[in-house]
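Structure first, commentary second.
A single protein chain has been removed from this complex, and every other one stays in its place.
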Amino acid sequence: MSLQEYFHFIIIPILGLSVILVFIRFVKGPSLADRVIALDMLILISICIIAVYSIMFNQSTFLDIAMLFALIAFLSTTAYAFYLEKRERK
Amino acid sequence: MRDIIIMISSTIGVLFIFSTSLAMLRKPDVYLRISVTSKASTLGVGLILLATAIFFNEYSVTTRVIAVILFVFLTVPIGSHMLARAAYFTKTPIWGGTKIDDLAGQYDPETHELHSENRNSSIKPEKTDKAS
Partner (left out) sequence: MTNSMFLNNLLLTIIWVLATGTLTEENFIFGFLISFGILYIITINKEERKYFTILPKLISFIMFMSWEILKANLVTVKESLYAKSKLEPAVIKVPLTVESDIGITILATMVSVTPGTLVMDISDDKKVMYVHVMHVRSKKEFVDEVKNKFEKRLLEILR
């Protein structure tokens, strides 16, 4: 079994399953904080998917996008947390 | 040989991420979910990116991978702390099985100042028994 086949048939399905599990929480989440943390987790999983795809297609350029995502994940979480707190104060 | 190392590393990382998303679905309240997410995800992301670095074996890729891992390790604890604090302010219900809650009533509702000694303010999330 080559590396490409292994990634294609084992790693990507498990990652997809975890995306589905997190997405159930994202839809179901009773509060806004649940949805924000689910979004954070989705971005982390998408970083992993980008890394795996860059191995599968032998393209190291994809990792730039992973780096960007790691920055945006922090920014979005912080901005949402700030917004939640400010909305309560009003 | 290198292929086997890449396979093992990425498989372990993927299993960590899968267990995190499973735990996220099963935990009863927001604080436990935040606490779980800020842990297993870091090592999972780290191991998969390590597999990428071993596969390419170049300087430019390795430095990028180290940058991503550093960002994730530095920012995830800060983000989870801010989110937990915001969730507490919005009075998100806390699970009924919580034994001690020292934080209840410690925040000032007007200025959002946190006090270290005991006081009784209105910011106190209610407890729920049902799992959501």
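Think of it as A and B in the order they're written, each chain with its own count starting at 1.
One rule holds for everything that comes next: contacts are C-beta pairs under 8 Å (C-beta built on N, C-alpha and C of every residue); 3 or more make two chains touch, one makes a residue touch a chain.
Computed from a predicted model, the values in this text were never measured in an experiment.
Put simply, the hidden chain is in touch with B once you look at the whole complex.
For the chain left out of this panel, the touching residue among B:Ile8, B:Leu70 or B:Leu114 is B:Leu114. Residues 15-16, 19-20, 22-23, 26-29, 31-32, 34-36, 38-40, 42-44, 73-74, 77-78, 80-81, 84-85, 88, 95, 97-104, 106, 113-116, 131 are the ones on chain B that touch the missing chain.
Just so it is clear, only the chains that are shown with their structure count from here on.
Looking at the complex, you find that chain B touches chain A at residues 3, 6-7, 10-11, 13-15, 17-18, 20-22, 24-25, 30, 33-34, 37, 41, 44-45, 48-49, 51-52, 55-56, 58, 60-61, 64-65, 67-68, 71-72, 75-76, 78-80, 82-83, 85-87, 89-90, 92-93, 112, 132. Within the complex, the chain A residues that touch chain B are 3, 6-7, 10-11, 14-15, 17-19, 21-22, 24-25, 28, 30-34, 36-38, 40-41, 44-45, 47-48, 51-52, 54-55, 60, 63-64, 66-67, 70-71, 73-74, 77-78, 80-82, 84-85, 87-89.
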